[in-house]
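This report concerns only the one structure given below.
Apart from one protein chain that is not included, each protein chain of the complex appears where it belongs.
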């Protein structure tokens, strides 16, 4: 418990000053250099943002590796924490434990356009898909940004998806960008956030199995990217502080009335790791996203599609059976706890980043979402 | 065991004659008057069929009732028998145990177009969806008809979906129609099939609970509609007879070579019933589709998306909480066996009907699928 | 944010004083009169406690109603948050959505003895079980109390189970009693805790459907009982305060060393409600236990069997099909959020109570677990 430091600064003032100056840091594990999902080697993120009057939306792409994921599939797992959602691609992902396209995020009513774009993208690289080769499984996850964005316009196009793919890089913008452009969280502006955590493995074994006997220490990285569009303000917790009730007093009447509304949002939580996990283990990892989410004040509201997906970059699975399967030495089950902690912490941190970096947006019918930082600036 | 009847007709000849004359009848339960899913009161089926050169595909719609399913939702359950499939809408259906659109069937790469059409259809009837009302959950199931149909063209349009809805009626065409136009089963022509079974309930209780005390006997109906696009010929069983090997001898060399190919199809099995079941019970009912499917020679091949969905017409669930919820007396769990038998039998019968009514189709690159009946006619 | 009140009491001292005086209260919903699962009418809880040298264990029973649950089954749902557990009865509970015995909690290696006792208990009341009647499905959930209790002795007997049933009442003891006798949480003494929350339903509809048209306001109760045996001290959060690191400084070296150990515990979380929910909805309710659990510092550790089970007392399901099924009007899905909040809050509160009421225990090999309150008393 901290002791009061300066007789002329109240603890409340000190806290407010701290809250204004920087986002809280979650947990004790170290971050990677970017504190983003792109700390997992090979992963890149791109956005296309649509910002014109009633159209406040976009698309975000997570590329698991630099190659063609249809030809070199990526092991993946899933946790449907609350299945009120319209994502596509999850049934096959769960059956086969792999993904075969970039992961795309967008608004609920633009899922179809983006899925079609993924089909065409794969077809251009692999002209025989749907003919002599199997059809590709599009993978598009979504939240409903209908408060700020006129979702019925289905404004996102296939070109937007391709632009996001082209633009993908290592330093993803966060906040009101890409698929996050129109998203809301806790009646404030939500959007895209990312974070990473590094997990030292205390046993040399996983390294040895992978790297053939050089028993050097090994650290794995877990990265998270969220599309944050959930939360009711009274429940809002910020780095462990329940700020919601106090922030509510700073809202005007209209916004306060909205803050009484039931949960209608959603959150998509994508985890990447370079640890060699199989699909079952990745599903276990994905389930820990729910712990990070709960700490921020969510009880997985009825109307909130809370979906977590995890993939590993440690190996890929060839599309064709005539190419050799990798010999994978997965992490021993009893060593997963560090990765589980990293999953929960990086998801909570990514949510923190989404709100921290979110800029205010005015959209459909003049609806407006304020930025958390603007409210924090008024705390005293 | 039958005894030989006529000295001048061999048993094989008699069997062949029987096989040519009519489809086998599955099981001992009676059918409804139409022997189709439309025997479940309120259910209607419509098709739009695309038949032009390399485009051999379509869309089929199952309407659960005459009203707006978004406003009056339908209890539903799911069984993912093999999840190699690209359907949309299943995650939310499983979480909420209800469906809120017509059920649409189409080819794998037209799912997005049909899902968009469902969104627009719902938006026209309920302009506030995605704004003050929740987004609608499109429900589109699919098989890959890429052998006969140039699937990369994504030929099915929203207008085709609407045409199928408009055309929906009580006497659905079967075989090479609607979504079934380009489908193959057992290297023969597959497509749409339907059937129904009636289940007498030996106990008066379910009736009493529903109809308030009039203890008259009660019979429930289970109806099935399948989109049949699965199966390898050597395993083909037809009403309990393993005809596959014999039929294979009637194929030309090219077709026989194809019959060695691995399972790449899929089957969608939709069950309707007027029995008052809840979502959990409907999931149990859906699982029995897998038994009917297995009897025809399927082992749920790796590449076959085998999905079963069941819904009840006995009650609906209001969209808005200010309308009263129905007081439902579900069927006692120990009385489900008759319904389970009906589910398995009607699915097998629907598969039989799909193949029986399928007409031959020539499509993409001159690929051709023969009709089963043309092969049966050559048996002797 | 509180302001400093008295110039001669530091904020840290004020916090410490508050922490010593009473357990933190979770959330904004009101509790029932007992703040225990027994606030749900009809539910009773009993314990049998074994406290002799190396045997520090017991059994706890939750009785869902005063009748015979085999004859009048109780709707129930399940959430396997982390399935590292040896409970019995969950497979059938999930399939049928009901339970048919009291819910028993005990240590991992006494599950068999208690399950046998449940079989015998049901057989005495229903002599034809396993003959002309179906076998009964025992339902026993467990945690591993092997640190304090010599688990290999399998010390709990069938008589202990029956004693707990006999002793069942409305004011359950909490802390180091019953199945909680030997349990540890956060390297401190864990055990049994309970709590309840009341949820006003803003719409009259559920009431009307149940009580036939008298549109009076309606409040539902959600109660929780936990067997708390999970947690690593550094992560410990107490009513939103991360006390773990500070408490760790109060431990002696040996205890601090243990606090570095990986998660090896488990937690069983049982929810009861008088809201009319079906099994699917009860599974959704159970999943929210995971949110309450996460807030206390759990990331659902690999080795922790984290299981939540929820049941409703609003109606029962007759064993025999010749008795009428109830006509149930379930709560409208969009009104579940209050119940979800209550589930998460009452689970967290029950965990708080388990630690608050836990008395220190010395058991196997002189192993000792301190009581949280003894550590809190040393905070300053």
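When the chains are written out, they are named A, B and C in that same order, and each has its own residue count from 1.
Just so we're on the same page, a residue touches a chain if its C-beta (ideal position, glycine included) is under 8 Å from a C-beta of that chain, and two chains touch if they have at least 3 such contacts.
What you see is a predicted model; the values in this text were computed from it and never measured.
Set against the missing chain, the residues C:24, C:123, C:234 or C:324 yield one that touches it, C:123. When the omitted chain is restored, the residue from B:290, B:326 or B:363 that touches it is B:290. If you put the hidden chain back, the residue from B:59, B:148, B:237 or B:269 that touches it is B:237.
Summary of contacts with the chain left out: across B:195, B:343, B:361 or B:375, the touching residue is B:343. Residues of subunit C that touch the chain left out of the display are 80, 82-92, 94-96, 108-109, 111-113, 115-116, 119, 123, 129-131, 134-135, 137-138, 144, 146, 151-152, 154, 264, 303, 305, 307, 364. Within subunit A, the residues in touch with the undisplayed chain are 95-98, 203, 205-206, 208-209, 278-280, 284, 317-318, 320-335.
Seen from subunit B, the chain kept out of the figure touches residues 1-4, 10-12, 15-16, 28, 81-82, 234, 237, 240-242, 246, 262-263, 284, 287-288, 290-295, 298-303, 333-334, 336-337, 340-341, 343-344, 379.
Please note the rule applied: only the chains that are shown with their structure count from here on.
Centroid distances built from C-alpha atoms place B farthest away from subunit A. Relative to the whole-protein C-alpha centroid, the nearest chain centroid is that of A. Rounded to whole angstrom units, the spacing between the C-alpha centres of subunit B and subunit C is 44.
Per-chain Cα centroids separate subunit A from subunit C by 32 Å.
Subunit A and subunit B have Cα centroids lying 37 Å from one another.
Residues of subunit C in contact with two or more other chains: 284, 333-334.
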